[in-house]
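Missing here: one protein chain of the complex. Every other protein chain is in place.
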Amino acid sequence: MFKLLFEAQHQAQNVPQQSVNIRLNGVVHPVPKGLTVAAALLYLGCTASRQHPKTKQAQLPYCHMGVCYACLVTINGQTNQRACMTIVEANLAIDLHEDLDFGPAVRGRQLDER
Amino acid sequence: MAHDYDWIIVGGGLVGCSVAYGLAQQNPQARILVLDGADVAPRPSRGNFGLIWVQGKGADFPAYANWSFHGAQLWPDFAHQLEQQTQVDLAYQCQGGLEFAFSDDELAALSRDMQAVAEHTQGRFQYQVLDHAQACARQPGLGPDVAGATFSAHDGQVNPLYLLAALQQAMQQLGVTYVGRTDVRQVQALGEEQGQAVEVAKNGFRVTSTTRSWQSQQVVLCAGLDNQRLGEQLAMHLPVSAVKGQILITEPCPPVFKYASPQVRQTAEGTLQIGGSHEHCGLDDASDIDVMQKIASDAISLFPQLSDTQLVRSWGALRIMSPDGAPIYQASKQYPGAFGVVCHSGVSLAAAHAGPLASWLSGTLPDGQESHWIQSFDSERFHV
Partner (left out) sequence: MSDKQTDCPSRGPANYFDLVIIGAGPAGLEAAISASDAGLAVLLVDQAPLPGGQIYRNLEQASPAQTKALGGSYKAGISLLKRFRGCQCTYWPLSQVWQVQRLKEQDPNREEYAYEIALLRNQNSCSVFAKQLLLANGAMERPMPIKGWQLPGVMTAGAGQILLKSAALGPERVVLAGSGPLLLLLAQQYQRAGVDVAAILDTTPKANYAKALVWLWVGLLMPKQFLQGLWLTMRLLFRSNYYSAVTGIEAFASSGEQGQCATPMHLAQVKFKQTAGWQTIDTTSLQLHQGLLPQTQMAQLLGLPLQWQAAQQVWQVSSNNAHAKVHVAGDGGQIGGAYIARLKGRLAALQIVQAASGKSLKRTLQIKCLQVNLARLGLARKLVDKLYAPAPWLSEPHATTTLCRCEAVSAGTIRAVAEQGCIGVNQMKAFTRAGMGPCQGRQCGLATAQVLAHSQGLPLSDIEPLRPRPPLVPVTLGQLAAHQRNPLLFDCSS
């Protein structure tokens, strides 16, 4: 649902796309460097990042600037971190709730796991 | 009768609303008005910790020990009735309370207070003194610096905000009129402005705000910090001072702590509420970095596992303190029909205020233990 824009232009201008390996529920995925964790989840095609603690409804990040707290995920073992306020780095581990169905696109990639 | 109301209660916090609710229940025909202040006024009722606390209260004041104990006994029926009437879940529970000590001296001091309360209540108040190992057995996760704790099964907890909401809802259901955003400037006995000797039992009172006034047969001052000023207008000595307490609230956590405690409690939402400071800084109720730091540090000494728990907000609230910390229940001698109520334990004593205190105000409380206790809280005790 989200796509990387200007990629064609990047490639055309020979700017190497830098990527970094992060883990989503234990599975390794390369994502472009410099993204927030929230952006990375969208890049990976997640259709949910969290279950609302009261309504149990699925949620994705909403404001991407740290003021709505809809993007809370577990990062490197710390619970309830704002995904939009954290920049990805090598080996960063995101743990989405095991009951959360966060998207066929991402689960599909698990089959391709190295 | 020309009065607008039979009763005017000045103050719409926990004390004022408990009293109004009680009066309305006991006197279904009475016309009652509650006047409440502004949303951003200091609202101690919204800063309450939420304990129904018995242990240690009145260690040096037997009537207070008994009144507190009695108040806790009245709570279960009070909660049940209020919940039935309003469908508000008060999250009331009585699983006992722990007060933690960080040194043997502290523990010894707490024990002495427990013993005094037990004596004052003829052994009805029961407690245990726990050393470190015993405290850990009862409550896992305690830090090594905890010397011990006192435990009493009589202590409980409730959601103080929902309590206030339920009282306001129930009292209005019973016909009480509630008017908020009112700044009461003056209360006076009717007829007094003419300078005559007044028979106020017939004439009643006028309560005046910045915009209008109301008249009633009787008036009860439950206005917290404003009670001293208003009390003087009706020849009542209601000494109050503000003692600030700061509280920290964490994110929701898995259940770790089921007891009531003035140091920490876990709310029904799972958040941990951590207290508490006692500061004298006038009317400033803001949070301070250094006090927040100390509270956090103490919390980690108590439960080291809380180190990684996130703090979501903090606040300060001003306790309504009488000179000895016990309530003041005052009937004006010069102006019968005028009363003053000062109390910083608006939650612990909510049931007592809605029950026997309301009866006392109505003049229907029979002679006995309850009336004896209430009369012990006359402000005469400060004139020594």
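We just call them A and B in the order they show up, numbering each chain from 1.
In this text, a residue touches a chain if its C-beta (ideal position, glycine included) is under 8 Å from a C-beta of that chain, and two chains touch if they have at least 3 such contacts.
Please read all numbers here as calculations on a predicted model, not as lab measurements.
> Of B:A137, B:A235 or B:A286, which sits in contact with the chain we cannot see?
B:A286
> So which of A:I22, A:A39 or A:I94 would be touching the chain we can't see?
A:A39
> If the hidden chain were put back, which residues of chain B would touch it?
Its contact residues with the unshown chain are 12, 36-40, 43, 46, 161-162, 164-165, 168-169, 172, 178-181, 248, 250-251, 269, 274, 281, 286-290, 292-293, 296-297, 299-300, 306-315.
> State which residues belonging to chain A touch the missing partner chain.
1-7, 9-10, 13, 15, 32, 34-36, 39, 42-43, 47-49, 51-52, 54-70, 72, 80, 85, 87, 100-102
As a convention for this text, only the chains that are shown with their structure count from here on.
> CA centre of chain A versus CA centre of chain B: separation in Å?
48
> Spell out the residues on chain A that touch chain B in their complex, using ranges where they run on.
It comes out as residues 53, 78, 80.
> Could you list, by residue number, the parts of chain B that touch chain A in their complex?
Checking each residue of chain B against chain A gives 251-252, 308, 310.
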